[in-house]
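The complex appears here minus one protein chain, its other protein chains still in place.
On to chain A.
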Amino acid sequence: MSNSIKVPTMAELTAEGKIPDVLFWVGCAGSFDDRAKKITKAFVKLLNKASVNFAVLGTEEGCTGDPAKRAGNEMLFQMQAMSNIEVLNSYEIKKIVTSCPHCFNTIKNEYPSLGGQYQVVHHTQFLRSLLEEGKLTIEGGKYKGKRITFHDPCYLGRGNNVYQAPRELIEKLDAELVEMKSCKKRGLCCGAGGAQMFKEAEKGDKEINIARTEEAMDSKAEIIAAGCPFCNTMLTDGVKSKEKSTSIKVMDVAELLADAEDL
């Protein structure tokens, strides 16, 4: 299956004199993390199925600088930002879709004043528009009636007020969308943001991802849907440490859609 995916790079398209409609910003997790790579591929399969004319930067992509900025290293952030902007502008990129809310937030909100102005959408928003335009059709099939809860990634929800797109996609699967105790504007963080992903947590009486996993378990959901590779990792670890891996799955919304279509 994996050989059947088509992932053109900007360099390749440019050499052929072609211009893509949208750039898929894969992000570091999506490129290197084993779990997140599956999300990347699921999204690409959906893009291929909808015949979207897209490209990736491939080896020309670099970290947006989000974890550096939030750790306090503004210098490193701006260096990353400016070199990325240079690449993006040289290809005259207009529209970007990304499956990482951190990349989404950074490119959308923090790049413009540094010279990088693009239309940026999260992959759940992009998938919703594909469905609306009829380029992609989804039939619930195997997810029909399943209890699914959506964990709002901080930088998608609270950070940028995107709450509906992922939920509408889940509802398209004919699944039963249930909400956790804290959701949407008041959603509880998975514990990874602000560069916490890359360090041990400070001393406390519980890990944040465990607290969030407990809220998800209280919702009695069979599937925790995520929209962020970091949230995905944190919640997967949470479910594992609760020894619930067999009864609760953590899946990206794109994976749910791709799987429903048997891609």
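We take it that a contact is a pair of C-beta atoms (placed from the backbone, for glycine too) under 8 Å apart; a residue touches a chain by one contact, two chains touch by 3 or more; residues count from 1.
Here is the rule we go by: contacts and distances are computed from a predicted model.
Student: Leaving aside the chains on screen, match the unshown one to its UniProt name from "Iron-sulfur protein", "Xanthine dehydrogenase family protein molybdopterin-binding subunit", "Succinate--CoA ligase [ADP-forming] subunit alpha" or "ABC-type transporter, integral membrane subunit".
Tutor: Cross-referencing UniProt, the chain left out corresponds to "Iron-sulfur protein".
Student: Determine which one of A:135, A:158 or A:244 touches the chain that has been left out.
Tutor: Residue touching the chain left out of view: A:158.
Student: Please identify, in ascending order, the residues of chain A that touch the omitted chain?
Tutor: Here the touching residues of chain A are 2-3, 5, 7, 9, 26, 28, 30-33, 37, 40-41, 56, 58-59, 61-63, 65, 67-76, 78-80, 82-83, 105, 109-110, 113-114, 154-155, 158-161, 185-186, 188-189, 191-208, 210-212.
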